[in-house]
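These notes are about the structure you will find just below.
Heads up, one of the protein chains got dropped from this complex, but the rest are sitting where they should.
What follows is chain A.
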Amino acid sequence: MSTSTELPFPGLRSGVELVPTNDQPQTGKEYTSDQEVRWCPGCGDYAVLKAVQGFLPELGLRRENIVFVSGIGCSSRFPYYLDTYGMHSIHGRAPSIATGIATAREDLSVWVVTGDGDALSIGGNHLIHALRRNVNMTILLFNNRIYGLTKGQYSPTSEAGKITKSTPMGSLDHPFNPVSLALGAEASFVARTIDSDRKHLTSVLSAAAAHRGTSFVEIYQNCPIFNDGAFDAIKNPDTKADAIIPLVHGEPIVFGNGSKGLIRDSETGGVKVALVADVGEDAILVHDAHRTDPTTAFAISRLTDSGYLNQSPIGIFRQVERPTYDDGARGQISSAQQAAPGERQDRLAALIGGGDTWTIV
């Protein structure tokens, strides 16, 4: 086995736009590992995997500089199916592991794949702190609103009253709205998309990857075994026009084939749905994802019907610039190093030999 004391990575700057690029065209196949994919037939995860495998070559990054980290759960098998560097870690802890990777290495594109149980139950603490710190990584939260791998218990995004194996008389838990939660943690990039809408999914992933800081993407993902139909309202061609509130930066927020829109609610200070015919086009809120203040984004996120998803805003809620933790940490290291020139060995001798000393001859 050959050995080397050199770090195996060149001294390139970090971050998605600073990750070494590849000038050769890449294909999705190159990103496909030799491992057999073992999700249930019809699982929404397949669609997301396909989309990611198709999308990663477009980033044009060097494949060896991409790392996928996951926790535990069905979606967390994701890294095994991608031929990048990867770690399938422990339940809920992927954001913390990714934080270490992203902070230690400026030249890596770091991705976290997690689920509603992994990210919002056992790993809730790590999720909110990663978002707060704004570590340079993209978190993909596959939300199927059920525990799949443990075979069908309710999750923190299941609707209240849900009958499952562990809640025969109905769940008593009030569900999280993941987007509201992320905005509450002051995430700098917050989006929601759907497994079955590959085009939208890809466009959101592109924006997430381009964003410097923690990008949080909730992906509605169907579990055909334990929670089939959880997203029927927003997937059914007959109902989705009324269920999906599309968010496009710089455009009025309208849906229901143009009949409905969002307006300011003077009573609550939030936003509400109105008929365009009633209020007029000028009253319709124009989506501004870049607004520094998260209040409006949060108000929009509250329009999610967390019960049956008869209504849900989809798109990029918020995308703002904010200093990232890892850039800051590396910046401190580099300014400290500039202030202390010389060999590490000599400085170590000076450090341990400092303080009040005396010599015995």
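By our rule, a contact is a pair of C-beta atoms (placed from the backbone, for glycine too) under 8 Å apart; a residue touches a chain by one contact, two chains touch by 3 or more; residues count from 1.
Following the convention adopted for this analysis, contacts and distances are computed from a predicted model.
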Q.
So one subunit is absent here. Using its UniProt record, which name fits best from "Ferrous iron transport protein B", "2-oxoacid:acceptor oxidoreductase subunit alpha", "Glutamate synthase (NADPH), homotetrameric" or "Peptide ABC transporter permease"?
A. "2-oxoacid:acceptor oxidoreductase subunit alpha"
(Q) Looking at the full complex, which residue from A:44, A:86 or A:294 touches the chain that isn't shown here? (A) A:86
Q.
Touching residues of chain A against the unshown chain: what are they?
A. 1-10, 33, 35, 62-67, 69-70, 72, 79-80, 83-91, 93, 95-105, 107-108, 125-126, 129, 329, 332-333, 336-337, 339-340, 344-345, 347-349, 351-361
